[in-house]
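Inspection log for the structure reproduced underneath, given as structure tokens.
Note that this complex is displayed minus one protein chain, with the remaining chains in position.
Moving on to chain A:
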């Protein structure tokens, strides 16, 4: 089975890998048994069920876990306790790198332990072939989290809810929601209410992907009542002709339903009183307490009965502890596990009773291919016993399906009700599955509904593209007014578990629960020059500064002086510590950059030649070299010079753009003449005046660009 090519048949070309929802059956793809489906979307990984294949042994019975990295699984959801859905859980949890969380319903968890410890015992073939030990089972049991129906659980953005699935006690369907995409996994489910379980529920709301079982393909079940009548009369016949009736069953699940039916029938037919019904399962006996306890998870009928007395206390059914205790004399009804005659008591009795044509075999459950029960259904002449000899098969073989799986009518009805645009079929043999697929497809195409049906094989990935429509909620002060077309919206986007909210920074703590903070920085720098020299240097670099006495700016009572650069950075010098400066500012990218440049100035003050010049008095003697004669320009002169330079730049730019221009150097005004219209530009304010609107706009645009070119760092 392990040689499937890994190819994706259903690939749709898409852009964003993140928008792909990937579904890979690791088991139960085109087969029944070892259910295990991997679901990946938006970086979240969920494994649905981890069962074993009842027809294989050891590692071969596992789903294809080696195709994935078990460590990447965030959540494992187990639908019910049957071995083909849950028996690989201890292996996955204890023998692989799996470290996610595991969820199942309360009854599933309670039965899980007993059922699997029985499984461990029965499948104890050889130590090297054993998947896991009893200890593994116990450790895994303690890590499993139990959930209740309808309880919504959220694990890091994965939301899931379990719903009643019918089938067996505690069976659940899981509705999983990741980033708004909803996937419903039915597990094994039944839409028919029976004696103790309610029918599967249909979750409310829309579902995007439905993963459903297809065990019975296009077959239809006979109505429950007719089936029960057929069943009871068949058994009546067998015991009536003096035969022994063998029913191989799963120890738990449907067997309890059959017991309820038989007990009721025996009650109504006193003539059968002398014929014993045996139920040979110590496991079932162990788990009866579970059936007595989780009454709230069964249907209303049982709950009502329970208020009076316990419907699970049978009057006509005896438990058989072991075969030695069993006196094989005369007619009887025997329910024995396992359900597919693989081994154990049911096999032993089958081999013993098969040659007598008075006896009867009644198969009540689904039988997986390659099991003896399945072979027996074809009524061969003989079969091979466990010890290798040929045993003739003369006993009558009948098949009445009591397995609580949906039939075609129920399944297709459910699929239609759920209305998911994508339907993925699993848990069905290839033939059954394809028949169901084509039946569904023809039905959908008749109605011109665009529903796609997929039947992936094991390890084959179905890739579905969900255009992650990003919806965000604008909340708080930002949403005070409903927006109008083309209105700007600025804020902070807060994303958590795929929920997006937009709000103002001020609302962050109130609405987002996030605390904003301010990082104030204070740096101490050694500095030995005079403060006025520093001020002069800083003005050279940053333009005008604010100067104030420390007493006013600060409450510390210290005396000193404060220079403020760009209204963001304070440079303090304390009187009592005049050999150092303290820089103080509020940290952010912009302020940190300015602080760094202020620091560069401070550090260079001591060593800069300009300082020497600025702070030294002119001396009487002459120095060689013309340059040194020039005085340090006064502040006003420097600014004047700068303005002149800027003006010349502006003129040059405008000349480039509009041809000859007139300018007035004193007023710093330029007159532009274009096609008889005139515009006057003030190069200091970068403002334009003109009577012609078109020209005004044109010149204005040019001036904005010139402004950026001439004066790239705006004053703060």
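By our rule, a contact is a pair of C-beta atoms (placed from the backbone, for glycine too) under 8 Å apart; a residue touches a chain by one contact, two chains touch by 3 or more; residues count from 1.
What we mean here is this: contacts and distances are computed from a predicted model.
Per its UniProt entry, the chain excluded from the display bears the name "Cleavage and polyadenylation specificity factor subunit 2", taken from "Alkylglycerone-phosphate synthase", "DNA polymerase delta subunit 4", "Cleavage and polyadenylation specificity factor subunit 2" or "Large ribosomal subunit protein bL21m". Only one of A:290, A:395, A:534 or A:605 touches the absent chain when the whole complex is considered: A:290.
Only one of A:69, A:148 or A:575 touches the chain withheld from this view, namely A:148. Across the entire complex, the residue among A:472, A:533 or A:594 in touch with the chain not shown is A:472.
Interface residues of chain A facing the missing partner chain: 106, 109-110, 113, 141-142, 146, 148-154, 156, 161, 270, 273, 276, 279, 285-290, 292-297, 306, 308-310, 312-319, 469-480, 482-497, 500, 502, 505, 508, 510-526, 587-590, 599.
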